[in-house]
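Here we show just some of the chains, and they stay where they sit in the whole.
Should a chain be cited, it is by its letter among A, B and C, assigned in written order, with residues numbered from 1 in that chain.
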Amino acid sequence: MAIELDTGLPSVRQIQTVIREEKEVEMKLVTGDLLTGKVRWQDHHCICVLDQYDQPVIVWRQAIVYVKPKA
Amino acid sequence: MAIELDTGLPSVRQIQTVIREEKEVEMKLVTGDLLTGKVRWQDHHCICVLDQYDQPVIVWRQAIVYVKPKA
Amino acid sequence: MAIELDTGLPSVRQIQTVIREEKEVEMKLVTGDLLTGKVRWQDHHCICVLDQYDQPVIVWRQAIVYVKPKA
């Protein structure tokens, strides 16, 4: 059985909204890299971003600094 | 059901106060970035800051170094 | 008894697919290093990548930033 994400949490819901509305986001990573693209899915460990070359990038949550709407 | 934040803890309460009073804060991140703005909400995983461009920045707690009143 | 990975999670399944299909990936690490190769196995703590010199590199999950298809 899969561990469910707690959809009662604002952070989980807002990422779900961003997925559904296919909004572009900027995701800052602990390495300082800035990833730009659309969020495809999230689970307990990772968030997947489709980057500007349409490549799925599976990002580990512990490496995420922030997510914001693309400027 | 949502995991509740422990509002008995000083750190949780002080962030709640900052949200309610709409005070500007400086948030230092592990990347060395300094984020300035008003805190909108907090949950178990994240704290959301409205930056100087009025963009909501969802910051993961593990990436936060400190929060202090804006100088 | 071994702790099983939750194969109901998209992130676990996608890494399993990458292993089975022997696709080349790029794995970014917290040090900024970029590891290129085929994923051999994953468990609770680590993901093993066979690098371009055919050396098995055991990477700790906490050190992974992202995994994406090789460009």
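As a working rule, contacts are C-beta pairs under 8 Å (C-beta built on N, C-alpha and C of every residue); 3 or more make two chains touch, one makes a residue touch a chain.
Small disclaimer: the values here were computed from a predicted structure and weren't measured.
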{"item": "Number of copies constituting the complete assembly, 3 shown", "value": "6"}
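We take it that only the chains that are shown with their structure count from here on.
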{"item": "Euclidean distance of C-alpha centroids - subunit B vs subunit C, Å", "value": "33"}
{"item": "Interchain centroid distance [CA atoms averaged], subunit A/subunit C, Å", "value": "19"}
{"item": "Of all residues in subunit C, the ones touching two or more other chains", "value": "none"}
{"item": "Subunit A to subunit C touching residues, read off their complex", "value": "1-3, 29-31, 33, 35, 41, 43-46, 48, 51, 53, 55-60, 62-63"}
{"item": "In the complex, subunit C residues that touch subunit A", "value": "6, 8-12, 14-15, 28, 30, 32, 61-62, 64-69, 71"}
